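Removed from the display is one protein chain of the complex; every other protein chain stays in position.
We call the chains A, B and C, going by the order they appear; numbering starts again at 1 in every chain.
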Amino acid sequence: MVTYSKIEFLAACASRHVNDRENVFGGTGLPLLAALLAKETHAANANLISEAGFIDAKPRNVPLSVADSRYYYRSSAAIGLIETLGFILQAGRIDVGFLGAAQIDEYGNLNTTYIGDYDSPKVRLPGSGGGNDIASSAKRLIIMMTHDKRKFVKELDHRTSPGHLEGPGSREKWSLVGGGPEVVITDMCQMDFDPETLRIRLASVHPGYSVQDVLDNVMFDLIVPDDVPVTEEPTQHQIDIMHRLDPNGIYLSKGGG
Amino acid sequence: MVTYSKIEFLAACASRHVNDRENVFGGTGLPLLAALLAKETHAANANLISEAGFIDAKPRNVPLSVADSRYYYRSSAAIGLIETLGFILQAGRIDVGFLGAAQIDEYGNLNTTYIGDYDSPKVRLPGSGGGNDIASSAKRLIIMMTHDKRKFVKELDHRTSPGHLEGPGSREKWSLVGGGPEVVITDMCQMDFDPETLRIRLASVHPGYSVQDVLDNVMFDLIVPDDVPVTEEPTQHQIDIMHRLDPNGIYLSKGGG
Amino acid sequence: MVPDGADLFWGGFGYQRAPIAFSHELVRQKKRNLTVHTCGSEVDLEIMAGAGVTTRFEIAFVAIEALGLANNMRRRVAEGKVEIEDYSNLAMAMRFLGGALNVPFMPIRSLMGTDMVEKSRYREKKVEVMDCPFTGEKICLVPSLQPDFSIVHVQRVDQTGNAQIDGIVGEDLEGSRCGKKLIVLAEELIDEEEIRTRPDQTKIPAMYVDHVVILPYVAHPMECHDYYDYDLEHLQMFHKMTRTEEGWQEYLENYILGVENHYAYLELVGWEHLHSLRARKPWGY
Partner (left out) sequence: MVPDGADLFWGGFGYQRAPIAFSHELVRQKKRNLTVHTCGSEVDLEIMAGAGVTTRFEIAFVAIEALGLANNMRRRVAEGKVEIEDYSNLAMAMRFLGGALNVPFMPIRSLMGTDMVEKSRYREKKVEVMDCPFTGEKICLVPSLQPDFSIVHVQRVDQTGNAQIDGIVGEDLEGSRCGKKLIVLAEELIDEEEIRTRPDQTKIPAMYVDHVVILPYVAHPMECHDYYDYDLEHLQMFHKMTRTEEGWQEYLENYILGVENHYAYLELVGWEHLHSLRARKPWGY
């Protein structure tokens, strides 16, 4: 039996959502690890892009920042933000974007800016960064979050990035370029979106968790299909590659998603 | 006594309108020769810019095109059109622009596009190029034309580039960045603009021409001040420099302005 | 590859990196009803207008600059065979930028107060002058362009399509990104390793590129920075011949239709002569 950490599980899980030859926004952290893992396994020709300006990157060490020079050498171009977020992303050329969030609602809308009231916020979070842009314009959006009841809320404290907004037709109303969220990956489960209502739906639960565990940890009505499979586990091959990619455990030794 | 050709006279005359340390759009032809002459005489630190993307150019041979590689070596930057026409010109950073025209009206509006009716034009001219942009946004505009009655018209066949439009307040109405035409140099005279009405006014006549010659060759009411001086002639020094700049006579041997 | 009726972004600016070889090929393949979008091109536009390949142009400028007017274009416009929708250089460059950014328009401060706003050929809405919602000023919106193809000529490209440009870029960065398909013509093929050693020298990443054509002297008789100078003799001959329809037809027959392909054209021009045009260091021409 393969043994793995939570981080390794999540990275392997996320990596399966990257297909070969796709244009992927890598960022940092888990999404980057997932994208690099995908490139080392089933998606060798995925084009890893960092919003800071790096295109087709093949970092030999894991970057800590989207602007990290580790993204530079052996990339095929190093330009700037107008290139990546404008000419590439806004023009509809990004297949997959990854985002994290502090809060998500049942339509996959995200909050990465404030906890508490906007006028006197309790906690200032990082803000949108390129998040709103990616959520607006990437063809598919993969959301990665730690699973916590306070994060799966009926009402966001602040809507930073568009998911499916108010449901069918609402992204079209604003002529958003991208297709919106496709998958939400947490440390308990994977969720997708019901094609009819565009509301979050349970897709698979991770080994060791039950459907009830998930239901106990969301504050909205989660759609649960009749058949909920168990999420695929990482292979030893995937784990070995991750340790080669991050030999110093910069990401692998971290606690959360 | 200094002997000079018409071209040499006009280039010397135009060069006096370039001041040291100014940012100048050089283009090709006579304006370029004038700008280069200015840099070799009283305006060594004039910043010669070509709209194709060259900044602070010091060509060792006279370019035939705004994009000519002769503009490249020993310039301080070689970029592109968004840089020169957008970041530099539209942002109000160009002190002096030069334009020619097939027709000019009494407010200094210019036609460089069509002779005849727009719907079935008799002659297609080059069009605006960067002309409309330069006329809109350069602080000062120097216009160079061959003097011909059919060119100094009451009504343009086509208004390609803005002069003082319909007179006082009309450039402001469109929030144009630049100050509009300052001087018109022809092979007969120099004209400027009456500060009250912004209509063309005779400023000096070239040696060999009379005020009446000029009046006979404009189709609108030219303002003529009481005292019209004779235009300064080129010096031998200026002529020598021009011949050094254009040893093959690419521009100096040409017929017209 | 380019079907009749397609619209193109046309790269190069002035005498620099003009995709002349591509215009020859369009003529030889007898393409019809193309629309060309560019700021200011010269011999290539003359060829396409003269040969009846392109019937609509959205451009800012056409002439051979210091050499004089565009004779073919002048004749074709007078004959009513070519329509030109006139913009300024900044307007066209911004229209390509807007297309590359995938926004429907871009704001500029030119064109206002002139016939460039008032008169249009075939566009329903050529420009739109609006009151700025932030400052109240008048501002001119120009419609973005996303043509079927972008045609761009560069110095070097690798196997995968990553392209490097020396010297000025003109409007080619925006232009190469605004088209639905991008065809890159390059003077020289370089190894991917060379690209990946200096990624900040890549002007057009491979992800934009659909087709690559490697040919020498693509721009002849125009110039290609660091590679070759313009051929003044040939240019003057071209300009002189186009003064009459007969002269132009003779040039068309001799140099374009009468040769099988670009190499046969270069053969006709003469390799020794071409070699004499090669750029000298450090000037680049």
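Just so it is clear, a residue touches a chain if its C-beta (ideal position, glycine included) is under 8 Å from a C-beta of that chain, and two chains touch if they have at least 3 such contacts.
The structure displayed is predicted, hence computed values, not measured ones.
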Contacting the left-out chain in the complete assembly, out of B:Gly86, B:Gly131 or B:Gly163: B:Gly86
Among A:Gly80, A:Pro207, A:Pro225 or A:Gly249, the residue in touch with the chain that has been omitted: A:Gly80
Identified contact with the non-displayed chain, of C:Ile108, C:Ile195 or C:Leu277: C:Ile108
Touch list for subunit C against the chain that is not drawn: 98, 101-109, 125, 128, 130, 132-135, 137, 139, 141, 143, 166-168, 197, 200, 282
Absent-chain interface as seen on subunit B, which is shown: 23, 47, 54-56, 58, 72-79, 82, 86-88, 90-93, 177
Missing-partner contacts on subunit A, residue numbers: 28-29, 51-54, 60, 64-70, 72-73, 78-82, 85-86, 89-90, 109, 113, 118, 120-133, 136-137, 158-162, 165, 170-171, 173-177, 250-251
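By our rule, only the chains that are shown with their structure count from here on.
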Smallest count of steps, each to a touching chain, taking subunit A to subunit B: 2
Rounded Å distance, subunit A centre to subunit B centre (Cα mean): 57
Rounded Å distance between subunit A and subunit C, as computed from the means of their C-alpha atoms: 41
Centroid distance [mean C-alpha coordinates] between subunit C and subunit B, Å: 27
Multi-chain contact sites of subunit B, meaning residues that touch two or more partners: none
Of all residues in subunit C, the ones touching two or more other chains: none
